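Worksheet: one structure, shown below.
The other protein chains are all here in position, but one chain of the complex has been omitted.
Right after this comes chain A.
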Amino acid sequence: MIEARDVSVAIGGKRIVANVDFDMRPGEIAAIVGPNGSGKTTLLRALSGDLAYSGEVTINGRDLSVMKPVEAATMRAVLPQATTLSFPFTVREIVRLGLLGGCSGALPGEAQRLPERALARVDLDGFAGRFYQELSGGEQQRVQLARVLCQVWAPVLDGKPRYLFLDEPVSSLDIKHQLIIMNIAREFATRGGGVVAILHDLNLTAMYADRILVMHRGRLAATGSPQDVLSDDLIERVFDCRLRVGMLPAGDMPFVLPQSAA
């Protein structure tokens, strides 16, 4: 369980996130959506323990602000938007860094093989020997996800759920790999973990998110299930453009269709 109470973040005297409240239960994918500069990444960074915040955040009942890095590392793994390297690490060497904290939760003897298995899951089988710097942006992002998966391989450790914090995990990916990555997130949640992901694609969000947090000018403009949140009014107001929200004929899943800007 992640509980955020009245969380505000100021950077350089400017308030980027203001009075955000939400609860997140394990088993859920929570998607943070919102226009550029609405405070999505700042909110996620505060939850990751990177930024000082006011208010209260607890993860599994533990106060985030007093947690040591090593304790936080057992509870959640964080995928940043992009990671560049200055040294020629191989893909395997990068993925193996996920095992650094020794909290993968894999069975003894299994940990050695986790890098391969994690790479296979993100559809990078056979990439272990390649140099990270020589990969495309989308491939690099999937390597980082494999590393993140190694860190929290078991979605539940010692009876406690663990969390994936993903900052735009699919932004640089083609459609096939977007679905692969979102399916990994879905499986992680189904097996008892929790996922918080910043997403830009509202349709992908509608497909996968159990709950949507809509950020607008640093505040939580709305939160709830896709059906509740994705409405013409709210989306047009928050994103400041013309959109049509429809409902797929087959089920109860909403979709968002952009209208011409004029």
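Throughout what follows, a contact is a pair of C-beta atoms (placed from the backbone, for glycine too) under 8 Å apart; a residue touches a chain by one contact, two chains touch by 3 or more; residues count from 1.
By our rule, contacts and distances are computed from a predicted model.
Novice: Just go with whichever of "ATP synthase epsilon chain", "Iron ABC transporter", "sn-glycerol-3-phosphate transport system permease protein UgpA" or "Cytochrome c oxidase subunit 1" UniProt uses as the name of the absent chain.
Specialist: Options "ATP synthase epsilon chain", "Iron ABC transporter", "sn-glycerol-3-phosphate transport system permease protein UgpA" or "Cytochrome c oxidase subunit 1" narrow down to "Iron ABC transporter" for the missing chain.
Novice: Which is it among A:Ala30, A:Leu43 or A:Ala73 that touches the chain not included here?
Specialist: Answer from the full complex: A:Ala73 touches the omitted chain.
Novice: For the chain that's not shown, point to the residue among A:Arg45, A:Arg162, A:His177 or A:His216 touching it.
Specialist: Spelled out, the listed residue whose C-beta touches the missing chain is A:Arg45.
Novice: Touching the absent chain in the whole complex: find that residue among A:Arg121, A:Arg142, A:Arg162 or A:His216.
Specialist: Looking across A:Arg121, A:Arg142, A:Arg162 or A:His216, the contact with the absent chain belongs to A:Arg121.
Novice: So that we can see where the missing chain sits, which residues of chain A does it touch?
Specialist: Residues touching the hidden chain, for chain A, are 45, 48-50, 68-70, 72-74, 76-78, 80, 83, 85-94, 97-98, 100-101, 103, 113, 116-117, 119-121, 125-126, 128-130, 133, 151.
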